[in-house]
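Only a single protein chain was left out; the remaining protein chains are all shown in position.
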Amino acid sequence: MYFSILIFFILPPYDVRAFDYPNDAGGKIKIEWNLSPDDSVIDYYILFREQKIFDKWSEPETVAILKRGENNILDTGVKDKINYRYFLRAIKGEIYSDSEKSNIVYSSAQWFHKKRISALILLIVIVSLLLLYIERAKRGIYLFIRKIPGLDAIDEAVGRSTELGKPLLFSLGLGTIADIPTIAGLSILKRVAKKAAEYETDLIVPCFEPVVFVAAQETVKEGYLEAGRPDLYKEGNVFFLSYEQFGYAAGVDGIILREKPGAIFLQGYFYAESLIIAETGNSIGAIQISGTTAVTQLPFFVAATDYTLIGEEMYAASAYLERDPLSLATIKGEDWVKMLLIILIVFGVILESIAFFVKIPWLHFLKNFFTIF
Amino acid sequence: MKKEIPLIITFISGFLLIIAFFVPHEPFGSLEQRFNDWFIIVSGFTLILGVDSLLLYHYKKIKRKEKDAPYSLILIISFVIVLFWGIYSGVKHGNPFAPTSTFLRYFYTYVFVPLQATMFALLAFFISSAAYRAFRARTLNATLLLLSAGIVMLGRVPMGEETVPYFTGITLILISVIFALEGFKRVNPLEKTFFLSMAVLSILLIFPLSAFLKRHLTEITNWIMNTPQLGAKRGLFIGISLGAIAMSVRIILGIERTYLK
Partner (left out) sequence: MKNFFEKIAKIDRRIVYLLIFLGVTIPLITKKGFKFEPLQEVKKAYDFIESLPEGSVILISIDYDAASMPELQPLLEVVLRHLFSNNLKVLMMGHWPLGLPLGQIALEKIAKEMNKKYGYDYVFLGYRPGVAAVILNMGKEIRTVFNTDYKGTPIDSLEMMRGIHNYSDIALLIGFEAGATGDFWVQFGQARFGLKIILTSTAVITPDLYPYYQAGQIVGLIGGLRGAADYEILVKRKGFAYSGMTAQTIIHIIIIILILLGNIGYFALRRLK
């Protein structure tokens, strides 16, 4: 036996609410509604939009076709400062019913992303601390920075290479000029170039990215100039090698095995080729100083090289080597910011741990405040 | 003026991008994307610089008849072949990687892919030699690293639970021998007793520890990966991010100028 249920009437969705989509550049309206009680039998919905033109409402135009169960949509086809209103049509076969019209709404662009206020406050605090220490440095106050063994070993490595009569090799990794580790690597390169010029040792710099190659050329030239030995600079020693990861690794390995450098510097952003290069360097007995912010490659560098600059030690390199007070000041400021963050994290962990047992909503205020996405 | 103009450009660009993060209103809202697009276009042109440098370097080697000149010749010939083959396939099929193009079917499938995979495969050998050389229990930190690495290596493979009792046994026997030898060497009765007791304890722990590890190896591995490993990584990320902020402030304010010279 079959039962067929004839449907003569379906209830539409209700409480249709429209509002300007927050924290955007305009042109978006968010529409939400409560599902029709008959949602399970409805085929689909159509969302209509009416626009106010000179005090008259236009004919409804279709915005979207929605599946059952959907209760919100973002309309991105609106113009700012124009009044709109919406309604939904529930459709089942030949039968349809329309919801009540929504409130009148217009979209506009916001000048400030309210959800990012915590980021702004943190940014102001961080920059203020950094500027405070820069001011202190300008006044001549001594700023202590702990020893970084990897950076202290640079002179030793260049000296050892010179004694053995072997060249130096410097790799800036696979980063682009837009990557901060590459810029940090360039400042170390300048120091190594200057030392190489003083000791009259060859410095080979194979580059992965063309823009980095140009910057590296200028940096090495500058290093030789500062050492007073521009005549020793060989243009052919700084060159573009390959824009392909393993092509670069194969090329650098080849250079290592042929030229047998006494010291190898791996300073920049590396990926999977890091261990290939580091182990090849280890196999020829070179002293290796590495540094990267790539957390996945740090274990390989620690295992395969003699000295490793871990993460922010690389960023501190230029300040550490040049001993420029203004640069050192930013490192001190950064340390204080870290302290502040540690306090916030500990406080947040305590609050969340308490909230786990005692279900009080306001205990999540810190977590909610710092959630910006 | 030669040095000041780049510094002004750096300052204005940096400042604008910071503003763009907080201000959705045009023209700031789409600034980040626009700068990204410009960077992609400019870096495409710089590839010409790089190719020029590469070809010139190898051409000079051939001209001067240096030791490895034949390899430089092979490089230049390969470069020309791949370049023109790719252009030919691109023109003929609309895309050098079209399914019917010879460039994809022959060069990419039988030359490029095997070469890349081969270089990557070297990592298996290098990881083994690096691990053998580096994982020595010289200090407490090194010992903890060694033990974690051993547990995770066994926990990640199917037969790990079956083999962990054997390795636990061998390790504890090794520890026991070290303690025993140290105990025999000592003269002070208290120290002697301590080391010899530790030697005996190590032997006694073989069976219970092996059984425990065999039963809970996967949970311990997951705990190591999800708790101490992740905690340390997050700490590193925070430090690196702060370092990047400080470095960025130095670059924007013109304190850091290495990239300019």
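All chains are identified by letter, namely A and B, in their written order; residue positions are counted from 1 within each chain.
The criterion applied here is as follows: contacts are C-beta pairs under 8 Å (C-beta built on N, C-alpha and C of every residue); 3 or more make two chains touch, one makes a residue touch a chain.
None of these values were measured; they are calculated from a predicted model.
Visitor: Consider the whole complex, including the chain that is not shown, and state which of B:Ser13, B:Ser78, B:Ser197 or B:Asn226 touches that chain.
Guide: The missing chain is touched by B:Asn226.
Visitor: Check each of A:Phe170, A:Phe246, A:Phe265 or A:Tyr320 against the chain that is not shown and name the one that touches it.
Guide: Touches the omitted chain: A:Phe246.
Visitor: Looking at B:Val91, B:Leu140 or B:Val157, which residue reaches the missing chain?
Guide: B:Val157
Visitor: Touch as defined at the start, partner being the missing chain; which of B:Leu31, B:Val82 or B:Ala137 qualifies?
Guide: Once the missing chain is taken into account, the touching residue is B:Ala137.
Visitor: Which one, B:Ser13, B:Ser78, B:Ser128 or B:Thr193, makes contact with the chain that was left out?
Guide: B:Ser128
Visitor: Residue-wise, where is subunit B in contact with the chain that is not depicted?
Guide: The missing chain touches subunit B at positions 33, 36-37, 40, 94-95, 97-99, 104, 108-109, 112-113, 115-117, 119-121, 124-125, 127-129, 131-133, 135-138, 146, 149-150, 153-154, 156-160, 163, 167, 170-171, 174, 178, 181, 218, 222, 225-226, 229-230, 233-234.
Visitor: Take the complete complex as the reference. Which residues in subunit A touch the chain that isn't displayed?
Guide: 65, 73, 76, 244-246, 271-272, 283, 295-296, 373
Everything below uses one rule, namely that only the chains that are shown with their structure count from here on.
Visitor: CA centre of subunit A versus CA centre of subunit B: separation in Å?
Guide: Using C-alpha averages as centres, the distance is 17 Å.
Visitor: Show which residues of subunit B lie in contact with subunit A when the two form their complex.
Guide: The contact residues of subunit B facing subunit A are 18, 21-26, 29-30, 39, 43, 46-51, 53-54, 57, 60, 68, 115-116, 119-120, 122-123, 126-127, 129-131, 133-135, 233, 236-240, 242-251, 253, 255-256, 258-259, 261.
Visitor: If you look only at subunit A, which of its residues touch subunit B in the complex?
Guide: Touching subunit B from subunit A are residues 23-26, 109-113, 116, 119-120, 123, 126-127, 130, 134, 176-178, 180, 183-184, 186-187, 190, 207, 209-211, 213-215, 218-219, 222, 236, 239-246, 249-250, 258, 272-273, 275-276, 278-279, 282, 293, 295, 298, 300, 302-304, 310-312, 314-316, 318, 324, 326-327, 330-331, 333-334, 337-338, 341.
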